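One structure, as structure tokens, below. Some questions next.
Only one protein chain is missing from this complex, and each of the others stays in its spot.
Take a look at subunit A:
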Amino acid sequence: MKTAVIVFPGSNCDRDMAVALEQVTGKASAMVWHGDSTLPDNLDLIALPGGFSYGDYLRCGAIAGRSPVMQAVVEAAERGVPVLGVCNGFQVLTETGLLPGALMRNRDLDFICRDVPMIVENSQSVFTSGYRQGQEITIPVAHHDGNYFADSETLNMLESEGRVAFRYSDSINGSARNIAGILNMRGNVLGMMPHPERRIEDAHGGSDGRVLFEGLLAAIA
């Protein structure tokens, strides 16, 4: 499985993502700089990592969403290449329009950094096939702007099309319908606020995040 991690100025989970991908796939990820306008050929996964791209200037993910490499990411996504955006990566995906809605400041204005339980709402996607439908998993979040917003029409569409991938078991940040992660219509783009790359071995307190990468590997291989 050939993977790439996009690195923006201010990304800080790019190495964690690369380590997780290498541990699961056995191959090092290509690290692609935001200023590049092309991606390596024949990628099986593009990962947009967490962090504070461009210092969260303007809006979280706004500047990164318009960086040269994102044009190539959008084109790859349109060809069906799986794209995973975690935390700031999720914010970038909404800013590019690959995913609907927006991530706003947490309801209580606090930065939330802790393990949170969440439910796998769709275990049929290429990203979530390693989980059981309805399984409760625990993955850490670390964000200030994870309060998912979309109009009710969009939320109803996401629900009816099975595009809510993960839902927090309890309300943590004001996110509409407790949404933690969503898929695009085709199912090859996943944005999620929780950090699966921070939960891949026992030393992390569990491996619920590893299952995502293993499921992806199994689905693609």
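Rule of thumb we're sticking to: a residue touches a chain if its C-beta (ideal position, glycine included) is under 8 Å from a C-beta of that chain, and two chains touch if they have at least 3 such contacts; residues count from 1.
Everything that follows uses one rule, which is that contacts and distances are computed from a predicted model.
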Protein that the absent chain corresponds to, by UniProt name, given "Phosphoribosylformylglycinamidine synthase subunit PurS", "Lipoprotein", "Cell division ATP-binding protein FtsE" or "ABC transporter permease":
"Phosphoribosylformylglycinamidine synthase subunit PurS"
Full-complex contact with the absent chain, from A:Ala102, A:Ile119 or A:Ala142
A:Ala102
Residue in contact with the excluded chain [from A:Leu58, A:Cys113, A:Met185 or A:Ala218]:
A:Leu58
Missing-chain contacts on subunit A, rising order, are 58-59, 62, 66, 94-95, 100-102, 104-109, 147, 149-151, 174
